[in-house]
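Taken from a larger complex, these chains appear in their original positions, while the remainder are omitted.
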Amino acid sequence: MTKRVQEILSYYQSDAPGIRANLARLLMSGRLGGTGRLVILPVDQGFEHGPARSFAPNPPGYNPHYHFQLGIEAGCNAYAAPLGFLEAGAAEFAGQIPLILKLNNSDSLYGDDDPNQAVTGSVDDALRLGCCAVGYTIYPGSAYSQEMYENLREIALEARSVGLAVVVWSYPRGGTLSKAGQTGIDVACYAAQIAAQLGAHIIKVKVPTDHIEQAEAKKVYEAEKIPISTPTDRIRHVVQSAFDGRRIVIFSGGAKGEDQKIFDEARAIRDGGGFGSIIGRNSFQRSKPEALKFLETVMKIYSGEIA
Amino acid sequence: MTKRVQEILSYYQSDAPGIRANLARLLMSGRLGGTGRLVILPVDQGFEHGPARSFAPNPPGYNPHYHFQLGIEAGCNAYAAPLGFLEAGAAEFAGQIPLILKLNNSDSLYGDDDPNQAVTGSVDDALRLGCCAVGYTIYPGSAYSQEMYENLREIALEARSVGLAVVVWSYPRGGTLSKAGQTGIDVACYAAQIAAQLGAHIIKVKVPTDHIEQAEAKKVYEAEKIPISTPTDRIRHVVQSAFDGRRIVIFSGGAKGEDQKIFDEARAIRDGGGFGSIIGRNSFQRSKPEALKFLETVMKIYSGEIA
Amino acid sequence: MTKRVQEILSYYQSDAPGIRANLARLLMSGRLGGTGRLVILPVDQGFEHGPARSFAPNPPGYNPHYHFQLGIEAGCNAYAAPLGFLEAGAAEFAGQIPLILKLNNSDSLYGDDDPNQAVTGSVDDALRLGCCAVGYTIYPGSAYSQEMYENLREIALEARSVGLAVVVWSYPRGGTLSKAGQTGIDVACYAAQIAAQLGAHIIKVKVPTDHIEQAEAKKVYEAEKIPISTPTDRIRHVVQSAFDGRRIVIFSGGAKGEDQKIFDEARAIRDGGGFGSIIGRNSFQRSKPEALKFLETVMKIYSGEIA
């Protein structure tokens, strides 16, 4: 185990050895193993957006085995998906890549101004499928946020009791938040803080903009001259907001976009002290050779092989 | 056991042997046993529409024994019904046909724009009645959909823990869905995907039309030129949407209609890679001799005895 | 045990011996014991309508012992009441008459357009009081109907697990149902079917009229020419709707009315294949001698001693 990984594990001393062992599995797997950086492959778009919108651009992705194979061949640190997708391959690919069971999900057939997610999996499912962590989404700002925090608390307590790590997707949404506010720097930092306070081992937030949503926060940003003008500044501020670097924070890749944009974000994440990326649609919505090449570039940025 | 059944069972390797044994019972029973195709007899109309609307056209159907006998004589793979109907014959016909206990139901005395179902049976009931599977309906699109997914998760976890297979009726309904949208191809595929992601072993959806409901989906269907013009195309796309054929997908027969329409649908299901049909009203709302003849024809289409 | 009782018990073969033993206790007790007919004394009016409206017409009824004595002396098959009334006499009259604990109740101090009932007793209470069955009311048609079905499911499962029979009061009410519709023949039959599908051992419905409430049902009644013109026809149709006579269906006596009307209804119930009556206010709201004479006449109609 590398010194950096040991250092990161030292942030989780209050946790049982089993949990730290699972965090170590995540940090020591794949191409970036040992660097303290992570690139995770998440595939919940089938549930979130429907199968055609998710997989028609690259039809092999309809098959659940494809994503296991992609994650393994690309050398990702882990593969995260809902119950069905993991069940459909956990036996065949057992032990080849760390798995994260995404425990709640929402679909886009039903919509509510204040979004919520259904709990679709359980800690027991994660155990029987051999996962090293469970994932859970919260929507700070939504009228359902407190309910989601409470569900998370119960799930996290149960996960901890059996040695599973807890990954929290913290996506501000709903209530009085503006569209811009969902990725505003103050809101993104707040989202990271909430996830950390709720006991997340790993926190996933979106790459923030320099928009400031909340008037009370704006005063402080101005008074204290908090640097947020460059992407690297903003990443650093998010990491600071997640216990000053003592919690693993990773950033989502968002919708399929230009590769250069993703590479630039990866550089900002790397330079700002972020721990890595979780990249779904940009990975599995292109052919496998292209995806492998794309992910290799991202990982080389994180490892420093590319500046 | 045939090679095709072995192949299908191999899709469920993450599941315990007891569950695969029950799937095998379903796949090896009746006239279609071993072909990898299923025709299931479901009788929940008494609950859903009331007794007269369900059974007056063929009054022997008031008697719960009738449906066991019909299923057995026709060589169906299984008989699915709510608690009361199964209780009223499970002892007399024990071991003669695989049983599926439908665990939730709704009646038409009360209506809500956003439909829901009451949980009317339990896994314990299924065990004491000797069932090989439980059935559960979800309504993607309804305001109650997340609640239904969560109930399903709990029931499915419990069913799995005792070796019962989980059959999910996935019927989009409610919310902003148009009437046409409920059977639109994008929505039907989405419904199949959701059921699969929720961990269903067997998925029941309606035969889809070529209507596309969601604007975001429409863009993808056009951009990717997904073939949906013929019934066979659409069945193939639904099966693809259910983990690329790695989950058993069957199709409901709908209201009583012309036989030729049902036979044509069966051909499309067969040729599109679907796993079979679940046919209620078209079976029990005619005299037994007629029903047996009708079902024989359907099964011969699936077995290939009829082109 | 008579052949008729053995035949009735044979309808419940899927149930454990303890439940069948309790059904036998009900069917073999009292003046009608062995005939396959039942007359049950229910006294929940104190809760439903208040004490004065219930007992002032015959003040000994304020005393809980009175109803035990009335049921015993009249030779009723069972006495059904809420927790308090049973507790207040179960020890004194232990073993002298089968008891049914009514597990949910509502009062008329609070009203809601969509009615519901509170669960006021438990299976554990029924056991400690030596009951042979529990009773539960559902209101098909009410916005609370699904919740009531779910509560019933849990209670019925628990009752079954300890050998208690389940009696369901199925009273359509609320939602879009018209007043006439509550006792319409289509609705009454639907109510009986729902209770049967929910797993009731004994079903209590109201004596139906020839009104047809639901348009969809009306079409079928007309197309299939279902006979509903005489009271006997309607009773026969209700019994048919409860699994073609394979579930015990009894009919409630309703508000205090003219004796002749009750006697005529009993004849229709008898001739239409109904299993008996549950008669409250017509029994306990008159002096005991009068009540005994009245009940004797009803029972003689059921036994055939009176034509």
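Per-chain numbering from 1; labels A, B and C assigned in written order.
Definition applied: a residue touches a chain if its C-beta (ideal position, glycine included) is under 8 Å from a C-beta of that chain, and two chains touch if they have at least 3 such contacts.
Computed from a prediction, not measured in an experiment: that's the story for all the values here.
The complex is built from one repeated protein sequence; 3 chains are visible, and the structure file as a whole lists 5 copies.
We take it that only the chains that are shown with their structure count from here on.
Both subunit A and subunit B derive from one sequence, and where they touch, under half of the residue numbers involved are common to the two copies.
In terms of the distance between Cα centroids, subunit A is separated most widely from C. Put simply, the C-alpha centre of subunit A and that of subunit C have 58 angstrom between them. One inter-chain figure worth recording: subunit A and subunit B are separated by 36 Å, centre to centre, where each centre is the mean of the chain's CA atoms. Within subunit A, contacts with two or more other chains are made by no residue at all.
Per the touch definition, subunit A reaches subunit B in the complex via residues 46-47, 49-53, 56-57, 59, 62-64, 82-92, 105-112, 116-122, 124-125, 128-129.
Listed in rising order, the residues of subunit B touching subunit A in the complex are 11, 13-15, 140-143, 145-147, 149-150, 153, 157, 172, 174-177, 186-187, 189-194, 196-200, 214, 216-217, 220-221, 224, 226, 237, 240-241, 243-244, 246-247.
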